[in-house]
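Of the protein chains in this complex, all but one are displayed in their positions.
Entry: subunit A
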Amino acid sequence: MAAPLGSGARAQETGQEKQDMQEKEPITPERAEEVKLKAKYPSLGQKPGGSDFLMKRLQKGQKYFDSGDYNMAKAKMKNKQLPSAGPDKNLVTGDHIPTPQDLPQRKSSLVTSKLAG
């Protein structure tokens, strides 16, 4: 027996069951799309799309520095010679400890907009 959509219970959709449901109650296009989505991503939150996106929206731009990674790399480097930040300044390898100065800087557009060309 198919469970009503949107109630949070997942329906194991077989072709036959889906057809039965369509005969019993007309599915709006939105609900049909919801069924498709939940079939693809069964672990999708039971609460309606909302809060997760809000939190994601609020956290836009967040970049995290992991002190654990930093210290592990530092420990590994202890016995090796630290490569100098030479011409390959922007190249960050696994053995080189990235510092804020070494990370590729997002440069502002010093090029004039093409709209003004």
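In the analysis below, a residue touches a chain if its C-beta (ideal position, glycine included) is under 8 Å from a C-beta of that chain, and two chains touch if they have at least 3 such contacts; residues count from 1.
Everything below uses one rule, namely that contacts and distances are computed from a predicted model.
Asker: UniProt name of the unshown chain, from "pyruvate dehydrogenase (acetyl-transferring)", "Serine/threonine-protein phosphatase 2A 55 kDa regulatory subunit B", "Ribosome biogenesis protein NSA2 homolog" or "Aspartate aminotransferase"?
Answerer: The chain we cannot see is, by its UniProt record, "Serine/threonine-protein phosphatase 2A 55 kDa regulatory subunit B".
Asker: Of A:42, A:68 or A:117, which sits in contact with the chain we cannot see?
Answerer: A:117
Asker: For a quick check of understanding: of A:29, A:42 or A:68, which residue touches the chain that isn't displayed?
Answerer: Spelled out, the listed residue whose C-beta touches the missing chain is A:29.
Asker: Take the complete complex as the reference. Which residues in subunit A touch the chain that isn't displayed?
Answerer: 5-6, 28-34, 36-38, 40, 44, 48-51, 53-55, 57-58, 60-65, 100, 106-117
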